[in-house]
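Heads up, the thing below is written out as structure tokens.
Excluded from the complex is one protein chain; the other protein chains are retained at their positions.
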Amino acid sequence: MNSPQPACAPLVQIEDLCVTFTGGKLPVQAVSGVTLNVARGQVMALIGESGSGKSVTLRTLLRLHPERRTQMRGKVLVDGRDVLALSPRELNDYRGKTTSMIFQEPLLALDPVYPLGQQIEEAIRRHEPVSRAEAERRALALFEQVRIPSPARRLLAYPHEMSGGMRQRAMIALALACKPQVLLADEPTTALDATVQIQILLLLRELQRELGLSVIFVTHDIGAAVEVADRVAVMYGGRIVEEGSVRELIRAPRHPYTQALLGSRSHGAMVPGQRLQTISGSPPDLARLPPGCSFAERCPRASDLCRSSQPPVEAVSADHAVRCFQWQVPERAAAPPLPEPPPEHPVGDTHAPA
Amino acid sequence: MSTWHSLPKTGPEAPLSVVDVGGPAQPLLTIRGLVKHFPLKGGLLGRRRGEVRAVDGVSFEVLKGETLGVVGESGCGKSTTARLLMQLLEPTAGQIVFDGRTVGSRDLPLKEFRRQVQMVFQDSYASLNPRLTLEDSIAFGPRVHGVSATEAMSRAHDLLARVGLEPARFAGRYPHELSGGQRQRVNIARALALRPRLLILDEAVSALDKSVESQVLNLLLDLKAEFGLTYVFISHDLNVVRYMSDRVLVMYLGEVVEVGPAGALFDNPAHPYTRALLSSVPSMDPDHRTEAPALSGDPPNPIDPPGGCRFHPRCPIAAPACAQQAPERSSVSPLHEVRCLVHERGSEHPKALNRSLHDPSNLLRPHNAQEALA
Partner (left out) sequence: MSSTLAPRRRTLPVTVQQSPGYWQSVLHRLLRDRVAMAAGAVVLLLLLMAALGPWITPADPYAASMLKRLKPIGTPGFLLGTDELGRDLMSRLMIGARLSLFMGLAPVLCAFVFGSLIGLVAGYAGGPLNTVIMRTIDVFYAFPSVLLAIALSGALGAGILNSLVALTVVFVPQIARVAEAVTTQVRNRDYVDAARASGASAFTIVRVHVLGNVLGPIFVYSTSLISVSMILASGLSFLGLGVKPPEPEWGLMLNTLRTAIYTQPAVAALPGVMIFITSVSFNLLSDGLRSAMDNKGAA
């Protein structure tokens, strides 16, 4: 069970994952059959809106759901080990060492009563038999790696004493403390200001390249996904509706939902004075999923077949798959134009006033 | 007595909005020198340790019928400004003039001002009383101003229908039974119940999913046209602001650093901070990803703002003069103003233009920049 996989096998293999929450009146089908592979050193973005199941999928990789109220079925293999079958002790070894996670709100994810240096050292010493001095040294090195200014001083700071961007960097440092193979990111930049967000996204991209991490990045912001990801999977109603390389998905999306999402956000989509293209209706109730495609009731191309049966996964190209009956039907409006390179705003320009 | 006192306030004859007092040329809202400092208490006896200078001398106008977008990051003071406009906070200094009348004066008592200006908050759940039904929440405002219970209720139902929520199904519900987008629609309906002229939208769509956001933005545009509203649209999403706004205001550390027409400001940003903000929007093209962040560091804390120009510690084109001299507002073009030494005539910044040398009408005047400006 612990044999390391050959280099070509995907590092993360999720097969037909189903997660149901049984807390409320009706069981909630948060994830219904997700299959996803992430290779070593690859960045996969999971895009979707609230209720799509993206965060639930991510958290299943660390088994963060309350055990009593969650039913998980399927296979989740990380480096050959089945995460769903780990014993509690094995799970604690796995968390942090093989896979770690960064969250949306660092203030809530970091312990407020311990200085950051101590939290990092605790994490390191939990997984590796190193001395205190060695752990401190490594914590300092981590802070330097995530570009925190005055790192030695900041190691002694408490989370509330740092600004939002620095806290997020500190959380990244904490996540990387034990040199994991997989980094999970749950909307890490959503709560940040624009100028800080781009810094963190670029930092993640750099670190990922340097350390050869596999990253699964959950977000609702397509722009953030485009900046960091190699591949993108779009989720809706607990299922993956489209998956492909970031280039192909952005330029030639096939699923009506992806097309609508991209259509509302691409350059030239928001013209002042004109109404925005909207997807009518609202996301499905995960406790009462329809028998057919969950997007059918909002889809402009839905047919009776769509409403009655689950569309199978079909291959658009070698690395682009879509779950739709109607993907070959051309979109009525023209496909979103190829995004032009964004207008340059060189900040250091000697800008002569008009 | 102003004319609006004599108009019936209730019933079908009541006008949709109060009569325009100042005329179309009069800005609807004029803010002059608005300041808000929050004292920091500390030490043994709770003595003042310093101040949070959240809003430090903000002046701008909101023209009738326009949408003024306000952008800025944490600590810039935009939310505090919104609350000051609504008089939910007492300004430390400054004046707010609504349609030519000073707020709080005898011409315009606070309660009457509140009828004409309303706000939609960011957190759609926290903005609704969880114990009141939706119709009660919406009818509360009119009831406070003397509208009868039945009339208020029918107004509430009318507004619910107008924002796309069927009254028969939704009026008797409670906030926790709705989704975020639906709640925000209710908040908009609640804000419109008093038939205001100005609506302040403080990050009203920021917490919504993108598809829901588009629906609510369309709704806001429709309502603006139908009711003749004026909007102040605060947001951190530059694409949305560009789409919604006629003019845009950029704030940094409690000051207005740039203001101008949306198109001009986004196409030709004058202030280095605006340029940095625009560059920070993630690229949508996988082949042309962002290579370097426009700004380093986090937005600073308004507790101890730097001297001179507040942006100078992070500014890529800062000169030594920027630490000494605080810039004044200068014009880039007739409607486009910026607060930056580069654009200020005769400032010490090496890249500043000395207009007196380039302005053809000054050819006969002395070349000395200082004398020309005297």
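Letters A and B mark the chains as written, and numbering starts fresh at 1 in each.
Criterion: a residue touches a chain if its C-beta (ideal position, glycine included) is under 8 Å from a C-beta of that chain, and two chains touch if they have at least 3 such contacts.
Remember, predicted model here, so these are calculated numbers, not experimental data.
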Report summary line: By the document's definition of touch, the residue of A:Gln13, A:Gln29, A:Thr278 or A:Gln326 touching the omitted chain is A:Thr278
Report task. Taking the full complex into account, find the residue in B:Lys64, B:Lys78, B:Arg162 or B:Arg339 that is in contact with the omitted chain. Result -> B:Arg162
Query - Touch criterion as defined above, residue of B:Pro91, B:Gly181 or B:Gly254 at the omitted chain - result: B:Gly181
Query raised in the report: Which of these, B:Met119, B:Ala294, B:Ala319 or B:Cys340, touches the one chain of the complex that we don't see?
Result: B:Met119
Requested in this report: Pick out the residues on subunit B that sit against the missing chain.
Outcome: 83, 86-88, 110-111, 114-115, 118-119, 121, 123, 126-133, 135, 137, 140-141, 144-145, 154-155, 157-158, 161-162, 164-165, 167-169, 171-177, 181-182, 185, 187, 190, 194, 214-216, 218-219, 222-223, 226
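Keep this in mind: only the chains that are shown with their structure count from here on.
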Requested in this report: Would you pull the subunit A residues touching subunit B in the complex into a rising list?
Outcome: 49-50, 149, 163-166, 193-199, 201-202, 205, 220-224, 226-227, 246-247, 250, 260-261, 264-267, 270-272, 275-280, 282-283, 339-343, 345-354
Report summary line: Residue set of subunit B touching subunit A in the complex reads 73-74, 179-181, 209-212, 214-215, 217-218, 221, 236, 238-240, 242-245, 262-263, 267-270, 272, 275-299, 301, 316-317, 332-333, 342-343, 351, 353
